[in-house]
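Missing here is one protein chain; the remaining ones are kept as they sit in the complex.
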Amino acid sequence: MAAVAQIGVRSETFSRARLLGAFYTVVGLAILFFFSRNTHVGELATLGLNTVQSVKAIQLPDIIVPVLPVTAILGALVTLLGVWQMVRGFRTTGWLLGVASSAFLVSFLVWAARGTSFSLIGILSASLQLATPILLGALSGVLCERSAVINIAIEGMMLGAAMTSVLVANLTGSLWLGFFAALAVGALLAAWHAVMSIQFKMDQIVSGTVINIFATGLTSFLNQRVMQVYQNLNNQVTFPLLSQVSPELGRIPILGPLFFDQSPIVWMALILLVVIQVALFNTRWGLRTRAVGEHPRAADTLGINVIRTRYINVILGGMVAGLGGAYFTLGSVGRFDKLMTNGRGFIALAAMIFGNWTPVGSFASSLIFGFADALQVKLQILSGQVNIPSDFLLMLPYIVTMIALAGVVGRVVPPAADGQPYEKQ
Amino acid sequence: MAPLLELRGITKQFPGVLANDQIDLTLEPGEIHALLGENGAGKTTLMNILYGLYTPDAGKLLIRGKEAQMTSPDQAIHLGIGMVHQHFMLIPQFTVTENVMLGDETLQRGVFLDRATVAARISEISEQNNLQVNPDAYVKDLSVGAQQRVEILKILYRQSDILILDEPTAVLTPQEAEDLFKVIRALVARQVSVIFISHKLKEVMEIADRITVLRNGRVVGTTRPAETDMAALARMMVGREVILTVDKKPARPGAVVLELEDLMVLDDRKHLTVNGVSFQVHAGEILGVAGVQGNGQTELVEALTGLRAIAGGRTRILGHETTRATPRQILEAGVAHIPEDRQRDGLVLNYPIADNLILNTYYLPPFASGISMHENTIFATAEELVKAFDIRTPSVRTAVSSLSGGNQQKVIVARELSRHIKLLIASQPTRGLDVGSIEYIHQQLVAKRDQGAAVLLVSSELDEIMSLSDRIAVMYRGKMMDIRPSDQVTREELGLLMAGVQPT
Partner (left out) sequence: MANSVQVEEAGGGGTPAAKPAAAPRASVWQRSLNALAIPVLALFSALVLSAFFILGSDPVVLTAWSKFFANPGGALGISWKTVADAYGALFLGAIGNPGQMARAAELYLTTGQTQALVNAFYPFTESLVASTPYIFAGLAVALGFKCGLFNIGAEGQIYIGALVAGFVGYSFAGLPWIIHMPLTFLAGALGGAVWCAIPGFLKAKTGAHEVINTMMMNYVAFNLADYLLNGPMKRGGPEGFIPISPDIQTSAEFPRFFPSPIRLHLGFIVALAMAILVWWFLYKTTLGFEIRTVGANPRAARYAGISVTRNFVLAMALSGALAAMAGAGEVMGVNHNIAQGFSPGYGFDSIALALLGGSHPLGVVFAALLFGTLRNGATKMQSLATIPIDIISIVQAFVIMFVAAPAIIRWVYRLKAGGGAQAIFTRGWGG
């Protein structure tokens, strides 16, 4: 009987493997077909290991590869793997997905850079930059949702914080005051969300929508009524890059442009990532937070104050989202623009889900989204090589988010009590 | 000497229900005091007050002679009170160690959790008290019995000396219950006092030093096992003579209605939970499926009713293949289903009674033609059913959520049994109901059998299975241990089968 059961289970995974195999075969053929077009034998592509900004850095030689052989080899490899998967099936499929998608990306980049050069380090550095606000948003989501409060208001919190940081920095002339004001606004909006969803037990998604509508409305309102009237309130204010503070760091090849031509907020995000990851799984606060998120009544019977835990976590989450908001201004362009967060708060939520509600997972998925974002920017520069209208490139991060979400939900598990208000009687 | 614990005039009002009315209770050191009463008598409410989860509207609480204001479990724990809830308060995703240390964490370097120290202490306590458990195991992977041991460990870890056990045997096999009783007696010998909550007369007579009976939120009386008997206790508990056996004629089985062949079903975590089950149910008989909950019964019923995909094997209803059938196709084949969790699966709580009575027939004549629904017919039919099935409600437009548990279950029974059915699948049909409703539903099941329907009864109440079934199957870890005529098996044999042991 047990043997039959094994076969029953096996056949299900086997058909899934076949489906994936067919998919890889299609990907492989697509590489062979599309990335051999508009190019000729002998055409070269240059992948740069230096960035334009980091001329001071020690220069490295570029990687120069022939386009057609690279795409042909990678395409053939993926096709072969796909066929094998269809016929025989591999036991684990995770690495296969990695191989297929990286092969596709590499061939695409090589093809896009045909006859010209393309900075590899540049796109990686940009990916890290663009991943930072997504990472911070996702960390904010992790903090809230691990204590079972859904926070779809990350977008609004970031927007509110972004505007406040510029306003305060210009009013007081102090970058740091602007920075802390951003955290404070994040905390304030979060506290509002907490009162509505924890105290008044409002549907948490509706409560988050209230914050989002309020923040978009108020920032646009003030932008028109105040910042456009008193333009000196919207002067550019940015933290200096780390390489500007200590130029030696910027001179390190590869690592310099990658990690030190960055705003200090990027580093704050990376430090927060480590701190939250360790704290969540190895401290008293983390244990209690997770208990409240999984089974609040059990936590309550052990004398843990569920309501207070949720308040603390949501407000901490708001501060992290506020930091994410400050990145848009103090860490990046330095000025406020109407609706400048552009849906990154929602993408952050997808990154959190994709990362299975863990900080490290969120980071990995933020990098994917950051890369999609960076690619979109870089391809607009290469628009001569890649005949895709820029509007379609702009859609890329959103479509990637949807595909990622569809592919992963059902295999990740949210905290068991996520979204449910706690009734103490 | 003052009693260890004393409750005086405890009163608690919920919207529409007086759950506790002027309750007095004492607990002496080293005593096992049983709190007996049927479902809804107010036992659990009283204990939640004692544990600081609810605040009483009136009354006093004295611990070791001193008055205590109990506003949170925190204080209860400090005063040495520990409680094992009927639904375990364990976090499945945590290890045993994490569950035990939660709320009372040991830290190293002031910041990080010291799991190793706590795990060592757990091993020590579990050895002393004969409570085998692996501190590093995840709770979700433990059996129900082991989870209960973790709950008791949590309390011993906090060195509590007042132990409240709420319906602790509901999820155990008779043998496991015996083991639990041994643990309890050993604890009492070491001066721990126990409040033992139950609605089962037999076990209360066996374990308790004193028995206090609750009915409708009031204390009916306190007595000792030596001074009373089961019939007297039953009278105190229910307030009238209770007929403890169901009156039924011998079954006259007919043709095969439901047929399972080597059925295999996966649970939500893709574990094989029903592993090669085969049996037949005939028209005019009740087949009872006994077993401790969590042995695959839920998944079995879901698979039979089309709610869960079947991973292997086949099912047939009246000779027609239904292995891949949808819930609707199965309903239309003449199958009625009383689901295990009535509020979650069987009812739409904020719909009126009338809409719940047509929940699965709303699209059929006479309730609808085409896509248009006929309100007048729906309400007229609802009025008839409410009368026929004795559902106590002011109106058929009343939301089901405002009915009592017994009346909610009657709505489901009315809906399912009023159709023309060939097979009734009833899963835990009387869970959490009062004696009156239980008797009513038992009569209905037997009546349906006598009309020629096949009945598959799944229950973890051994008494229910034994008094209703014509044949009894025992499920253990996804397999059927045995299927026997109900007059050829004893309670003890069933207990062994439920624990996975073939009696010789």
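Order of writing sets the labels: A and B. Residues in every chain begin at 1.
The rule is simple: contacts are C-beta pairs under 8 Å (C-beta built on N, C-alpha and C of every residue); 3 or more make two chains touch, one makes a residue touch a chain.
Just so we're clear, the structure is a prediction, and the values are computed from it rather than from any experiment.
*Asks:* Which displayed chains does the hidden chain touch?
*Replies:* A, B
*Asks:* Can you work out which residue in A:G173, A:P247 or A:P389 touches the chain that's missing from view?
*Replies:* In the complete complex, the chain left out is touched by residue A:P389.
*Asks:* With respect to the chain omitted from the figure, which of B:T55, B:T117, B:T222 or B:T398 is a touching residue?
*Replies:* Touching the chain that is not displayed is residue B:T398.
*Asks:* Among A:S102, A:T116, A:Q224 or A:S246, which residue is in contact with the omitted chain in the full complex?
*Replies:* Of the candidates A:S102, A:T116, A:Q224 or A:S246, A:Q224 is in touch with the missing chain.
*Asks:* Tell me, which residues in chain B touch the chain that this view leaves out?
*Replies:* The list for chain B reads 14-16, 305, 307, 326-328, 331, 337, 339, 343-352, 355, 359-360, 362-363, 368, 371-373, 375, 386, 392-399, 401-402.
*Asks:* Using the touch rule from the top, list residues of chain A that touch the missing partner.
*Replies:* The missing chain touches chain A at positions 150, 152, 196, 200-207, 209-211, 213-214, 216-218, 220-222, 224-226, 342-343, 346-347, 349-350, 353, 389, 391-392, 394-395, 398-399, 401-402, 405-407, 409-410, 414, 418-420, 423, 425.
In the analysis below, only the chains that are shown with their structure count from here on.
*Asks:* How many angstrom between the C-alpha centroids of chain B and chain A?
*Replies:* Here chain A and chain B have centroids separated by 45 Å.
*Asks:* Where on chain B does chain A make contact in their complex?
*Replies:* Touching chain A: residues 51, 53-54, 72-74, 77, 83, 85, 89-94, 98, 101-105, 107, 111-113, 154, 262, 264, 266, 270, 272, 275-276, 311-312 of chain B.
*Asks:* Help me check something: in the complex, which residues belonging to chain A touch chain B?
*Replies:* 1-2, 4-5, 7-9, 12, 282-284, 287-288, 290-291, 294-295, 297-305, 416, 424-425
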